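Note that one protein chain is taken out, while the other chains of the complex remain in position.
By letter and in written order, the chains are A and B; residue numbering begins at 1 in each of them.
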Amino acid sequence: MKSSNFTAATIRTSVLAIGLALGFSNGVHAQAKPPIKIAAIVPLSGAGAFDGQLGLEGMQAMAEIINAKGGILGGRKIELITYDDKGLPEEGVSATKRAIEQDKVDAVVGGWFSAVALVMKEATRDTMLNFMTSAQHPDVTNKGHKYMFRVNATSTMMSDKYSKFICEKIKPKSVAFITVNDDYGRLEVENYTRLLSACGIAVKGNEFYNRNDTDFTTVLTKLRSLQPDAIYVSAINTAQGATIYRQIKQTGFKGTTIASAGNMNPKLIELSGSSLENVYSVSLFAPDLKNPTADQWQAQYQKMFKNQPAFIGSLGAQSVELIAAAMDKAGDAHDYNKVSTVLKGQKWKTLLGEMSFDDKGQALQNLYLIQVRKGKIVKVD
Amino acid sequence: MPLPLDLKGATLDFILLGQQLANGIANGMGYVLIAVGLTLVFGVLRIVNFAHGAFYMLGGYFTYFAVQSFGVHYLLAVAIAAFLAGMCGLIANQFFFRPLRKEHEFIILLSSLGLSILLTNGSELLFGADPKYIESGFADATLDIGPVTVTQQRLLIFVLATMALAFVYWFIRRTRYGKMMQATAQHPEGAALTGINTNFVHAYTFVLACALAGLSGALVGPTAMMFPTVGDWAVLKGFTVVVIGGLGSISGACIGGLLLGIAEALGGGYISQGFAEAIGYVLIVVVLIWRPQGMFGISRGHKS
Partner (left out) sequence: MNKRTTMTALIGVVLAILPLLVGSKYYQHMLVIWGLYAVYALSLNVVIGYLGELNFGHAAFFGIGAYTSAILTTRYGVPVVSGPLFAALVTGLIGAVVGYLSLRSTGPQFAILTLSFGSILFTIVNYWVDFTRGPMGITNIPPFSLPFLKIDFTQARNMYYVVLVAVAITAYGCFALMRGHSGRAFIAVRENPQLAASLGINIFQTKLLGFIGAAALAGAAGSLYAHYLSVITPDMMGLQGVAAVIIMVIIGGKGTIVGPMIGALVYVCLLEVLRATGPLRMVSFGALMTLCVIFLPGGLISIWRRHMNETRLAEAGNTTVEHP
């Protein structure tokens, strides 16, 4: 009697274990023309949630445009499958593996944060077409693989262009920095200290702030007491950036505010109120780029979503645009050797202008000088 | 800090010092409001409420919507937000804490953790993940008190927080309800034996605590941005102050909060911002080595 109950219990446990292991599988749908599945691995919760949302919306708008034109490869539509990576490497890896193994995607777009990008590339190494969007860590391309591409410009590329402009046009006599205490911020301080001193601007000091800080009055008070001509603000996070720009004005600072390259977006302007008026920056995207794809994308975006189209969305959009175009030209969605060769083999006309890739998969993009005028981002010549 | 020898330099240094002190006191008052609610809940309900920061966040969001969507004046919005946060606290207590009153402390802690996850992610769904800015007419306007510049908002925080604390003091010491709170905090079983409805006391204590947290969010919110995960930051600050001041002690929360604000401002201003963040924790270690139960806490060496 007892042993049969015992056996029953054990069998139940084993079945449970195996059942959990085999898990849930997606049904296979029979379709006339199978869609091209692109995994969109974005932060949808946690600290990077808003940026992830903007990036995803950018991708979705571009996918709509391509599908409205009939898709690629003889009528195959682009289908975006979304995964939340929470901005954490561990989640990024498991999402990537699920996308590749379970959902059998044809390409992966992700890597909005550097730490996540660095593990994701290992999960796609030499097996899957992988576009990294905003991550700026050099190892993403230096230690990348043959199917890996990164669309954002590196901070070194941006500082080379921007420092020239600061030296020649803005011409402050002295500058002080407020930067975030991580690789990105440290690189910024290093680059700009070198480049700006070289043209005779006195660097009066630098203060680091932390990723989780919400109040900067103490730091800004300190910087203001150094009496610099200009304060250079390096902030990737929109909420922090807006707080800093406002609080600069609140400390009574009367000099020039310089916004770091690659971080201007409509939400930042909305949150900063008048404190960003007339402030300059550098970006890969501006609303008045006046090329047909950019205009089309912005129109589509505004039809579909409440948010304003922003730089980070444009990176997602460009990734989708390039993947689709390259697959179409190569004639194959799965032969990644062909697709990669095509991607690296020519100049592309995209919504961000004409660009190309180097042999490490790093995008060589246009950098536009921009200024905030009457609350709108405007391209400066 | 070494003072420079020449008089002009010395004057400048005092101005900077005064400015940083003003910064510190303003921030500190915000911390006090958060911490007082937290310590009240612990003292009376014996609950460590990890969702406390979420009520700070809700206070900020209610203020935002009152101002943006309903065009209400900022000061009225603050009052509405504090009230609404308190009401949310009432509901939360009913569903997340009251059913678990007889359970082990861990279970109640986990329940508050679950509540925190629900409120944070639920807010992200309802309000959107994008940061929001609360329009307060006082936020950007500055005032000069002598050589020191403060924004009117920070002055407002100081004034309103002081008023709120005065109210809390009066409520606890002078009203019947407050005395019931004290009795329940000192001896729950004894209080019940004298006919006090402890469920009722728990409920309005929790409402008061959440209202205070909401008030803090409404006041401190305009100095920065509001986003769904700000509650995590708020509750951590709250716990830091409460550990320093002593669990269950309101005066401890007040002094601890101001101490933390000033220490952070001076540390950040004269050493580095990285140090400012760490200073709270250094304070904890220092205080705890000196007095393990916090500055004004009751010694609880044995299991409750």
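Here, a contact is a pair of C-beta atoms (placed from the backbone, for glycine too) under 8 Å apart; a residue touches a chain by one contact, two chains touch by 3 or more.
Treat the numbers as computed from the prediction; the structure is a model and nothing was measured.
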Residue touching the undisplayed chain, where the options are B:76, B:107 or B:145: B:107
Touch with the omitted chain, as defined above, among A:93, A:167 or A:189: A:93
Residues from subunit A at the interface with the omitted partner, ascending: 1-2, 5-6, 9-10, 13-14, 17-18, 20-24, 44-46, 82-84, 87-90, 93-95, 97-98, 100-102, 114-115, 118-119, 122, 137, 139, 143, 181-183, 186, 210-211
Touching residues on subunit B - with respect to the absent chain: 42, 46, 48, 96, 99-100, 103-107, 109-111, 113-118, 121-122, 125, 232, 236, 239-240, 242-243, 247, 274, 277-278, 281-282, 284-285, 288-289, 292-293, 297, 300-304
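We take it that only the chains that are shown with their structure count from here on.
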Whole-Å gap separating subunit A and subunit B, where each centre is the average of the chain's CA atoms: 35
Complex interface listing, subunit B residues touching subunit A: 12, 16, 19-20, 23-24, 27, 121, 124, 128-133, 139-140, 142, 149, 151, 223-225, 227-230, 233, 264-265, 268-269, 272-274, 276-277
Touch list for subunit A against partner subunit B, complex: 44-47, 49-50, 52-53, 181, 207-210, 212-215, 217-219, 221-222, 225, 238-240, 242-243, 246-247, 249-252, 267, 270-271, 273, 307
